[in-house]
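The structure follows.
Our next item is chain A:
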Amino acid sequence: MGTVIVGIIVLAIAGGAAYSLHRDKKNGKSQCGGDCSRCGGHCH
Partner candidate 1 sequence: MMPLSMVKAGETNIIRKIGGKEEVRKFLENLGFVTGGEVTVVSEINGNMIVNVKDSRVAIGKDMANKIMV
Partner candidate 2 sequence: MSIKIALAGNPNCGKTTLFNALTGSNQFVGNWPGVTVEKKEGKLKGHSDVTIMDLPGIYSLSPYTLEEVVARNYLVGERPDAILNIVDGTNIERNLYLSTQLMELGIPVIMAVNMMDILEKNGDKIHLDKLSEKLGCPVVAISALKGTGIKEAADKAVDLAKKAATVTIAHSFADSVEAVISAVEAKIGSDVADEQKRFFAIKLIEKDDKIKDMMKSVPDVSAEVQKLEDEFDDDTESIITNERYQYISSIIHDCCTKSKKSEGGSVSDKIDKVVTNRWAALPIFAAVMFLVYYISVTTVGSWATDWANDGVFGDGWHLFGIGTSAYNDAADEYAPYDAEIKGFLEAAEEKAPDVTKEFTEVYDDEDAQEADVDAAIKAFTSNSAIKSLTTEVNIAGEDEDEELVNVNVATFETALEQEEPDPADYGVWVPGIPVLIGNGLDAIGCADWLSGLILDGIVAGVGAVLGFVPQMLVLFIFLAFLESCGYMARVAFIMDRIFRKFGLSGKSFIPMLIGSGCGVPGVMASRTIENDRDRKMTIMTTTFIPCGAKLPIIALIAGAFFDNAGWVAWSAYFVGIAAIICSGIILKKTKMFAGEPAPFVMELPAYHMPTVENVLRSMWERGWSFIKKAGTIILLSTIVLWFLMNFGWADGSFGMLEAEQLDSSILAAIGSVIAPIFAPLGWGNWKMAVAAITGLIAKENVVATFGILFGFAEVAEDGAEIWGQLGASIVPIAAYGFLVFNLLCAPCFAAMGAIKREMNNTKWFWFAIGYQTVLAYIVAFCIYQIGSVFTGNIHVVGLIIALLFVAGFIYLLVRPYKESDTLKVDMKKKAFAK
């Protein structure tokens, strides 16, 4: 029983992560801090 609960939690987290990535891609994600459209071109 415990396994099922934990398994569902893990799947939920993983799913959330995947969804978040997909959404970011749509916004033109960048791995730096924000979306590229408002990026000043300076990150560092």
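Keep in mind that, in the parts below, contacts are C-beta pairs under 8 Å (C-beta built on N, C-alpha and C of every residue); 3 or more make two chains touch, one makes a residue touch a chain; residues count from 1.
How were these picked? Simply put, all candidates are chains of the complex that A comes from, given by their letters.
These numbers come from a predicted model, not from an experiment.
Visitor: Identify which of the numbered candidates 1 or 2 touches chain A in this complex.
Guide: By the stated definition of touch, the match is candidate 2.
Visitor: Once bound in the complex, which stretches of chain A touch candidate 2?
Guide: 1-3, 5-7, 10, 13-14, 17-18, 20-21, 29-34, 36-44
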